[in-house]
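This part shows subunit A:
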Amino acid sequence: MSAVTSSALRPLLSPALMATLKGLGILAAIALAIVLLVHSGAMPKGSIGHKVLAAPFIDMWDLPDLLVQTLWEGLVAGVLYALIALGFVLIFKASGVFNFAQGIMVVFSALTLVGSYEIMTQRMGLPPGTVVAILALMIAIATMFVLAWLVERIVLRPLVNQNEIIMLMATVGLTYFLIGFGEYIFGGNPKVMITAQLGLPVGQTQFNILGGRVNIQHLDVAAAVIASIMIAGLAFFFQYTRIGRALRAVADSHKAALSVGISLNQIWVIVWFTAGVVALVTGIMWGARSDVSFALEIIALKALPVLILGGFTSVPGAIVGGLIIGIGEKMGEGYWGPLFGGGIETWLAYVIALGFLLFRPQGLFGEKIIERI
Partner candidate 1 sequence: MFYRETGQFKTNYTDDMAIFPIRQDRIGIAIILAIALILPFVVSEFVLKTILLPFLALSVAVIGLNILTGYTGLISLGSAGFMGVGAYACYKLTTIFPEVNIIIWIFASGFFAAAVGVFFGLPSLRIKGLYLAVATLAAQFFLQWAFVRIPWLFNYNPSGAIEVPLRTLFGMPITGPTAELEVKYLICLGFVIGMTWLASNLVHGRIGRSWMAVRDMDIAAELMGIKLLNAKLLAFAVSSFFCGVSGALFVFLYLGGAEAGTEFAIRLSFLILFAVIIGGTGSMIGSFFGTAFIVALPTILKFGAPAIGIAITGATAEKIVLMIIGALTIYLLIVEPHGLARLWQIMKQKLRVWPFPY
Partner candidate 2 sequence: MAQAATATLDTFPKLLRRNAAVRGGGTAFRHKDLGIWQSWTWAEVYETVRAYAVGLQTLGLKRGDKIAIVGANRPRLYWSMMAAQMIGAVPVPVYSDAIADELAYVLDHAEVSFAAVQDQEQVDKLLSVAERVPRLKTLLYDWGRGLRDYDHTHLHPIATAIEQGRLRLSEGSDVGKALDAEIEAGHGDDLSIILYTSGTTGRSKGVMLSGGRSIAAATDTVRFDNLSDADEVLAYLPLAWVGDHYLNFAQGLVAGFCTACPESADTAQADLKEIGPTFYFAPPRVFENLLTRVMIRMEDASGLKKKMFHHYIAVAKQWGEKILNGQEVPLGARLSYGLGNLLVYAPLKNALGFSKVRTAYTAGEAIGPELFSFYRSLGMNLKQLYGQTEAFLYVTAQPDGQIRADTVGPPSPNVDIRIEQGTGEVLYKSPGQFIGYYKDDEKTAETMTPDGFVRTGDAGFFEVGTGHLKIIDRAKDVSKLKSGDLFAPKYIENRLKFYPNIKEVVAFGQGEDFVSVFINIDLTAVGNWAERNNVIYGSYQELAGHPDVYSIIAGHVDEVNALLAAEPMMAAAQVRRFLILHKELDADDGELTRTQKVRRGFVGERYAPLVKALYDGSTEADISTEVTFEDGRKGVISARVKVSDARQYPATTGKAA
């Protein structure tokens, strides 16, 4: 993986590095300022300033095991955010469509998986187990392919060359349709992911480190590993396969793609299908951590701030952005959330993204845009 992604990262390194260094410098300065403020007595314990600026860091220092636990959870959430964002990026790069339905595709695919497993085991009387689970998985993949094909046929083709807002609204329409359709077919009740049947590890391991205990869910480890494999696979696909190269070409110019001998329509089907598979994997992971239902929609929206951080067209951006949001959100909720009465997870990601937007509108990995008139 490293070889592949690093080559993809290389051209982006210098601005990203600059930005990172700049950011680190600013952070260091702020940290120094806080330390000085606390030591000078300007912020007595219990003051607002102390609560916001000092106390959380002191907590982190005092309970490193909790810090590690939080970071780990943030990391896992971040990986999943990154996966959803990846689906967006794929489609945006290839077709210029901001696929709002990506989040719902996550739920829809997971629901198809669980739902068809249920139908096969409960109504058709097939024996529950790995075989049927694999069968259900194949059905889900097939469904995502059919979906991709239908979307290209029914939605994208007639709307080609419309402006981005129209395309966005069409995918919002698609979102609504999928929600209604999914609930109509599989019912609206939350479902349990068939984690074990798919051969995914369950259970957890406790580590005793740093004077405390850290819980690691096996599933989370699997999620991180699978996500990494997935990303590496995609990178490989883009770099070394004919279709992959065509997809990259289409991002640059539609004509170039045609010269590779693949029609634009085929490319769209492939991209949407790929995004569908990514969604399915995401759905399995996420579904295993909680229930499968359309309540996940809100979580799917979290991919948006990730995109803002990483930029709409950058794969590495999606990954880094996902991690920043995942970790930032968990840390924020854990250490600062109580100050606001909790629940700040729902908006913190957006505010982080907003902050970035104001200071670096082109995103982490975007080039500075020079507007030529």
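Behind the choice of candidates: all candidates are chains of the complex that A comes from, given by their letters.
Just so we're on the same page, a contact is a pair of C-beta atoms (placed from the backbone, for glycine too) under 8 Å apart; a residue touches a chain by one contact, two chains touch by 3 or more; residues count from 1.
Keep in mind that this is a model prediction, so the values were computed, not measured.
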Spot the contact partner of subunit A in this complex among 1 or 2. 1
Which subunit A residues qualify as touching candidate 1 in the complex? 98, 154-155, 158-159, 162, 164-166, 168-170, 172-181, 183-184, 188, 298, 301, 304-305, 307-308, 312, 340-344, 346-347, 350-351, 353-354, 357-358, 361, 373
